[in-house]
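Missing here is one protein chain; the remaining ones are kept as they sit in the complex.
In order of appearance the chains are A and B, and numbering begins at 1 in each one.
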Amino acid sequence: MSLALRTFSSMKDANAALQVSGTRYLGGGTLVVRAANEGDVAVSSLVRVDDPGLSQIAVSGGKVRLGASVTMAAVARHPELAALAPAARAVGGPAIRNMATVGGNLFAPAPYGDFAVALLALDATVVTEGGEMPIETFLAGRDTSRVIVTAVGFSLPRAESFRFLKVSRVKPKGVSVLSIAALLELAPDGTVTSARIALGCMADRPIRAKAAEKALLGCKLTQQEIAPALAAAGEGIAPITDPVASAWYRAEVLPVHLGRLLLN
Amino acid sequence: MELRKDYFADVRKDGLHEIGQARPRLDSPGHVTGKTAYFADRNFPGMLHLKMVRSPHHHARIRSIDTSEAERHPGVVKVLTAKDVPHNVYTILILIQVGPEDETVLADGKVRWKGEAVVAVLAESERAAQEAAAKVKVDYEVLPAVFDMEEALKPGAPLVNEYHGQNYYLYDSGECRKVRFGDVEAGFAGADHILEQSYQSSPIEHAPTETTGCVVAPEGNDRFTCYTNTQAMFFTLDNTSIILQMPGSKLHFVGGTVGGGFGGKVDVIVEPIAILGAKLTGRPVCFIYSREEEMQISSPRAAEKVVIKDGVMKDGRIVARKVTGYTDAGAYSRHSPYGAQKGAAHYPGPYTIPNVWIDTYCVYTNRTPSSAMRGFGVTIGDFALEVQMDKLARLIGMDPLEFRFINAYRDGDMKAHRQPTEGAALIECMQEASRAADWPVAEKYMAMSSYRKGA
Partner (left out) sequence: MAKVPVQFTLNGSEKAEFVESGTTLLAALRDKIGDTSPKGGCHQGTCGACSVIIDGELRLSCLTLAETCGGADIKTTAGLAEGGVLHPLQRAFLDAFATQCGFCTPGMIMAAKVLLDRTPNPSREDVVEALSGNICRCTGYEPIIQAVLLAARANSQNAA
C-alpha cells in the first residue's frame, strides 16, 4: 500500500475519514510526512481539510483565536501577537516555520512542541468539532485523540507578563534542551500575584510546573525570593533522554534556566 | 591571507604562482546552479529501491529467517539473504593483505552489532520495500554483548568475532602494534618526574549532508554501472569484484562527486549488495541510506582510550614516554587495524623523545563498526598528547609553549618508529603562533630552527 492523501472541504467528513485505522491528519507535514519518509509504515493514509478559515488569526477584545493551520511564521509576523513571537520563532528554521502549524505543534512529541508550551502557560482552549477543552485536558489525551483540532483560543497576554525561553545547544537554531513559558502577574510593588509556568522536554509532552507556580506567589522576583520556586521546579518532572541531553542533565539545568527567565 | 615568506627563505624556490592566490574552484559553477550530478541525481526507468532489514540486537544468533511474507508483498521483486551473496565474508583491507576476512555482507548465522544488515528487500517503490522489510521474520537467540574495550580484552568476555578468535586484531607483532625505541624503563628511572594519565573519546559520526548510497544500472551486457558517492573508488570496485566474484571489467564505477564524506564513505557497504540486486533482477537499483541509517549504521570514528606515561626532567626534556592505545573497531575490522597501527607510529607526537614504548590495540566490541574519519588513529591521540604536554609543563612549572620548543622534533632526528625526521616545521609554526597569539617566549626559542640544529 502506498501513502494516500485525501482532501476534504468539510471538517465533518475529514473527521469521519480519520477514524479509519492508519489514518493521520496532515497539517504542515513536518510530523507526519517526516514519519512516512523515515519508514513509519503504520501511517497509510492522510487526510486534510482545505478550509481557508483554518488559517485565520482573529484578535479582538483581548481574545485570540488561532486557526489550527496558522503557521508559526504567521504568528511570528502578526503585529498584535508580538508577545507570542519569541515562542513561534523558537520552532525550527524559516522554512519549517512556514509549514509547521499551531494545530500540529499540539501533537509534537518532546523535544518538539515549543509553541504548545507557550499555549499551555497561556491556559489556551483547544477547539474541535466536538467542542472546546482546556489545553491540559487535551494534551493528556492527545495520544488517543481521533478528532481534528480546528483552533486554539486564549487571552492575549500583556507583553511584560509573558516570558518564553528555549534552550538549545546549537546556535542560532537547535532542538530544545528545554523550553519554559511563564505567565506572571505582578502587583505594583513587584509581588507575584499569579503564576502559570509550562515546561517543554520535562515529560513526553508539555507540563505545568505547579509546585514552582505555587512557591512563586507572594514573592518578588529576586534571587533570594525565587529560590524556593526554583527548588520546586523539578517536582513531578520526568524529562526525556535523547541525543541532545539526558534526563539527568535536563533536570539539573531546569532551575538554572527558570531562574534566568524569572530574573531577566 | 598572508604568506610569510621569511620562513625557510633560503631553502625554498620562491617562484610560487598558485599558492597564496585565490583561484576559482572548478566544481563551484555546477554547485551554485544545481547542475553538479551527485549519484542520487541519476534516475533510471524501472529503478528498484533497496531497503535493509537490520538486527535489533547487539549480539545474537540467528535461528531462522522467514522471508515468505515479504516476498509476497505487493511491489516486491526480490529478497536477498546471505546465501545469495557469492563471497559473503569479506574485509576491505584484504586488498593490502590485511586479513582475515571477518565481515558479512548479509548476516549469516549471527549478528554482532545492533543495525547489522540481515536481509535486503528490493521493491518497486521505497514504501513497498519498507512495508515488506517490516514483514521479514528473523528468530534471534540473544547473546551476551560487550561494549567496553577493556572488558572485551578480559578473559571470559563474550567472543565478538569468530573470524578473529579473540577480541583483538592479531598483528604480525602479536596482540598489539608495538614500537620500541631506547630503554623506556631506564628513562623513567632517571626522570625527575613521572606523569601517567588516561584519555578517552566516544565514537563520532561524520554526518555528511548527503547520505551514503549508490545507484546501479545494468548495461544489458552483464556489465553494471554503479554511480556512487564512495570516497574509495578503487577499493570499492576491487572489493565488489571479490564479493560478487565478478571480474572488475564487468564493473563500471562512476563517482568523485561526494556530498560531504570526511572519511565516512570509505567503507564498501552499499555497492556490492546493490549491484547484486541489479544482477539478479536485471533492473536498476538504488540503495540510499536514510538519515537515521547514516547516523546509526554508517561507521563512526572509533572510540579510543589512550594511556600516556611520561618521564620529564626539571629542565623540560621528556626522557621517556610509554603509551598504550586502544581503538574500538566495533564488531568488524574495516579500517581500524590500520588506524591503530597509525597511532603506534604517531604517539610520540611531533617531539623527539629518546626512550619510547608504544602498544596499540585494535579491539572488537559489539558496537557499530568504526572506520576512517579525518586523521583517524592520530586525531584523538593528538588531543591526548597535547593535553598531556600542558600537564607536564604545569608539573615542572614551565611555560607550555617553551616546553614544546624544548622537545620539538627537528630535521635529522630519528623518530621512534625509525623514520628520520625530514621537512619539520614545528619550530617555525610555534614561532609564528607565538607572535600571532601574542604569547611571547624567550629569545632563544625564537632563534631556533627546524633544520639548523645548532641555532
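In this section, a residue touches a chain if its C-beta (ideal position, glycine included) is under 8 Å from a C-beta of that chain, and two chains touch if they have at least 3 such contacts.
All values reported here derive from a predicted model rather than from experimental measurement.
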Quiz item: Which chains here would be touched by the one that got left out?
Solution: A, B
Quiz item: Which residue, B:129, B:146, B:244 or B:258, contacts the hidden chain when the whole complex is considered?
Solution: B:258
Quiz item: Which listed residue (B:21, B:43 or B:221) would be found touching the missing chain in the intact complex?
Solution: B:43
Exercise. May I ask you to list the residues on chain A that touch the chain which is not drawn?
Key: 2-5, 7, 26, 28-30, 33-34, 36-38, 46, 48, 73, 92-96, 98-99, 172-173
Exercise. For chain B, enumerate the residues touching the unshown chain of the complex.
Key: 22, 24-25, 27-38, 40-41, 43, 125, 127, 206-211, 258-262, 290-291
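Note that only the chains that are shown with their structure count from here on.
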Quiz item: Approximately how many whole Å separate the CA-defined centres of chain A and chain B?
Solution: 42
Quiz prompt | List of chain B residues in touch with chain A within their complex | solution = 51, 74, 125, 127-128, 130-131, 133-134, 290-292
Quiz prompt | Interface residues, chain A side, partner chain B - complex | solution = 1-3, 36-39, 41
